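Shown here: the complex without one of its protein chains, the others still in place.
Chain lettering (A, B and C) follows the sequence in which the chains are written, and residue indices restart at 1 in each chain.
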Amino acid sequence: MSEHIVSKKVYYAIFAALLIGTALTIGAAFINLHNFNIVVALLIAAVKATLVIYFFMHVKYASRLTKLCVALGFIWLFIIVSITMTDYLTRGWFTYVP
Amino acid sequence: MSNKVKSDEHSSAHGHGGRHPRLVHHFDSMEQQNEAGNFGMWWFLLTEIMFFGGMFTAYTVYRHMYFDAFAAASGALDIRWGAFNTVVLITSSLTMALGVYHAQMGNNKKLTMFLLLTVLLGGVFLGVKYIEYSAKFTEHIFPAASNFQWPPYEKPVAGHAETQQLADPVFTGHVKIYFFLYFVLTGFHATHMIIGMGILLVLAWQSWKGKFSKEYHSYIELFGLYWHFVDIVWIFLFPLLYLVDRHL
Amino acid sequence: MMIHKFLLGMSMLLPEQASSYAADVDNLYLFLVGLTVFFTVLITAAIVYFFVKFRRRANDPIPAHIEGSVLLESIWSIIPFIISLFIFAWGAKIYLEQYTIPNDATDIYVVGKQWMWKFQHPEGQREINEVHIPIGKKVRFVMASEDVIHSFYVPAFRMKEDVVPGPNRYSTVWCEPTMTGTFHIFCAEYCGTSHSAMIGTVTVMSEKDYQVWLSGGAQQGTMAERGAALFSQYGCVTCHKSDATGQCPKLEGIYGTEVLLEGGQKAVADDSYIRESVLSPMAKIVLGYKPLMPSFQGQVSEEQLQQLVAYIKSIGPAETPAAAPKAGAAAPAAKAPPIMMSGSPEPAPVAPTTTATTPSPAASSQPVQKR
Partner (left out) sequence: MKSAISQQRFNRDGEPQTYLNNGHGLRSWFLTKDHKRIAMLYLVSVAFFFAVGGIYALLIRINLLAPNGLFESDTYNRIFTTHGIIMVFFFLVPAVPAVLGNFLLPIMIGAKDLAFPKINLLSWYLYIFGAAFTVIAVIAGGVDTGWTFYTPYSSTYSNSNVLLAGVGIFIVGFSSILTGLNFIVTVHTMRAPGLTWFRLPLFVWANYATSLVIMLSTPVLAITVSLLAIERVAHVGIFDPAIGGDPVLFQHMFWFYSHPAVYIMVLPAMGVISELIANMSKKNVFGYKLVAMSSLAIGVFGFLVWGHHLFVSTQSVYLGIIFSFLSFAVAIPSAIKVFNWTATLFKGSISYDAPMLYGLGFIGLFLIGGMTGLFVAAVGLDVHLTDTYFVIAHFHYVMVGGSLMGFLGGMHLWWPKMTGRMYPEAWARAAMVIQFVGFNLTFFPQFILGYLGMPRRYATYPPEFQVLHIFSTAGATILAIGMAITICYLIWSLKKGQRATPNPWGAAGLEWMTTSPPPTENFYETPVVTWEAYDFTVVRPEDVTGMAAE
């Protein structure tokens, strides 16, 4: 599995895509999308990261186990961030109105 | 039931007489050894995600709590350096990937070259980081310094309503939180790069000495994973730190 | 419940039940004790029985292979799950009772610091490490810490909450004492050297005794009165004049109302909000106003803050500055439109004296604020 050889063309294509992604990120940051600026920024970053993981890191050709492993990392990251944020977002709930 | 890991075919396929010289004693086959290394590296990267994850959690919480301060503080960073470094790091990922490619082809010369190129790009990145860091000192926005000052010393903050440049002690505290996070996130990221560059130099030296071959190059691949991971962290750091609220 | 009386009488296994929800907590506790005994006996009995019955004898044959049983295993997965759900619901119900603060409670202000508890009554009494409260009245403790995290714990009330330092909020917790007597106050969060000495007593008195006690102290006027004094001492009054129309919101009647903020959010003007407004005015800017207010962090002590809060609370909808701090109208006022909304959103050209750039004599003791 680790022996899959990705052709150089693919590498260059991904590289180009990453550059475009960077440009898009910067461009999007200067447009006022209110609360969606961060969403867009993170989406682009996620796409870029996926490209790196998939092609530069050969996960596209790797075993299911490796894919699972990568997914696990992001799921756990999501757990810690989202549950902690739930605290901050819901602190006002259930307390009284004087 | 079938057992995918270690079957007798495996070991016999490699022949009883022919253990690869690089095969460590407790493994049965090169495949097994490589797979273990590869899998181990992925799990290591998993722990790295969680390591940075702790800081991302703190970042998310405070960005939510003190958005204005984060927006203003982020405006004090130089977006051009950030973008430049993003490109540098992406390029270094490309050179690394090409290095792996040539390792797989067994092309030692090119491998050495690309490894060195990667080190070089890493060096450029750190150089820029140095410029940026020292700017923070001269602008008095290094959070641990006693002369911390907001708005930054002799520097207008890009693109922000006057309110956000207020010299308010509480607001300044929140700005400090931003810069604290900025420094630990980029600091730990840079530490990873420095370690990575150290390893890269060793690998480059080894490949120059001809240690690697078409059959034996798993260290290069494993290290590639690490390097790309560091790149990915930056892909997220760049928008999160530099682009909080850039529009006018 | 019979069983409590029995346990209370027979031994000292439960602390006094001195608050309205203490019995609820104890009921759940006793239920769980029962459940634990049940499962412990069940499992122990099974183990002992098997142990004796199937003990190894010489030349035992190899015991038969028993694979497991889907039915049995489902039973002992599902039954505990159902029991768990039940305990969870019960516990959550009590929690909501403990942590939903009733809006007809009297306030007692608490400050924790290494290593003492300081109390202020709205009527003006101040106490250290002891607090007196009347029986049968709901009491809300509004708590702040001057240094590290402490935790306000009265075992007899089954009441506890951490007191967390920071500009963002007060900790609040409430109880309704149901028994006269003197009970322990403990600091339940480790806070340094004398953590175990950060203890005190709460004395629950009959309403009559309490009134007598109240009339004894209060040297410097009620909390609201002292707050009013601070309000001019710190120069708040220079901006927040009751006839202010321009740059600063009127504070009359804001307590308990919903405030519209810059950026479209809303906030309820409760104690925490007022405290935050003073310590960290930038955090929540009232819609239509400029962030002109300076921070008073480091200048106002926690106790003074509480007095300011009591003052602002006292100038509720009724325009009587020293009115009883527990304005009965507070709760329904939540529906009234926030009073500051009636002010003009644009800064009025008049009233130059209301800006801090020209400090009034009252404010001159304060460092001149930037902008």
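Following the convention adopted for this analysis, a contact is a pair of C-beta atoms (placed from the backbone, for glycine too) under 8 Å apart; a residue touches a chain by one contact, two chains touch by 3 or more.
All figures in this text were calculated on a predicted structure; none of them were measured in a lab.
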Displayed partners of the chain not shown (whole complex): A, B, C
Touch with the omitted chain, as defined above, among B:I177, B:A190, B:L203 or B:I232: B:I177
Selected residue (touches chain absent from view) among A:A16, A:I31 or A:I83: A:I83
Contact footprint on subunit C, counting only the chain that is left out: 12-15, 24-25, 28-29, 32, 35-36, 39-40, 43-44, 46-47, 50-51, 54-57, 60-69, 72-73, 76-77, 80-81, 84-85, 87-88, 90-100, 114, 147-149, 151, 153, 155-156, 158-162, 164-169, 171, 184, 186-197, 199, 280
For subunit A, the residues touching the chain missing from this view: 65, 72, 76, 79-80, 83-84, 86-91, 93-95
Residues belonging to subunit B that touch the chain removed from view: 1-3, 5-8, 25-28, 32, 35-36, 39-40, 43-44, 46-55, 57-58, 61-62, 65-66, 143-144, 148, 170, 172-174, 176-177, 180-181, 184
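The rule is short, and it goes like this: only the chains that are shown with their structure count from here on.
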Centroid distance [mean C-alpha coordinates] between subunit B and subunit A, Å: 15
Chain centre separation (subunit A, subunit C; CA means) in Å: 40
Euclidean distance of C-alpha centroids - subunit B vs subunit C, Å: 44
Subunit A residues counted as touching two or more neighbouring chains: none
Numbers and ranges of subunit B residues touching at least 2 other chains: 65
Sites on subunit A touched by subunit B in the complex: 1-3, 5-6, 8, 11-12, 14-15, 18-19, 22, 25-26, 29-32, 37, 41-42, 44-45, 48-49, 52-53, 55-58, 65-66, 69-70, 72-74, 76-77, 80-81, 84-85, 88-89
Contacting residues of subunit C [partner subunit B, same complex]: 167-168, 279-283, 285, 290-291, 294-295, 297-298, 370-371
Interfacial residue positions of subunit B with respect to subunit C in the complex: 65-66, 68, 163, 166-171
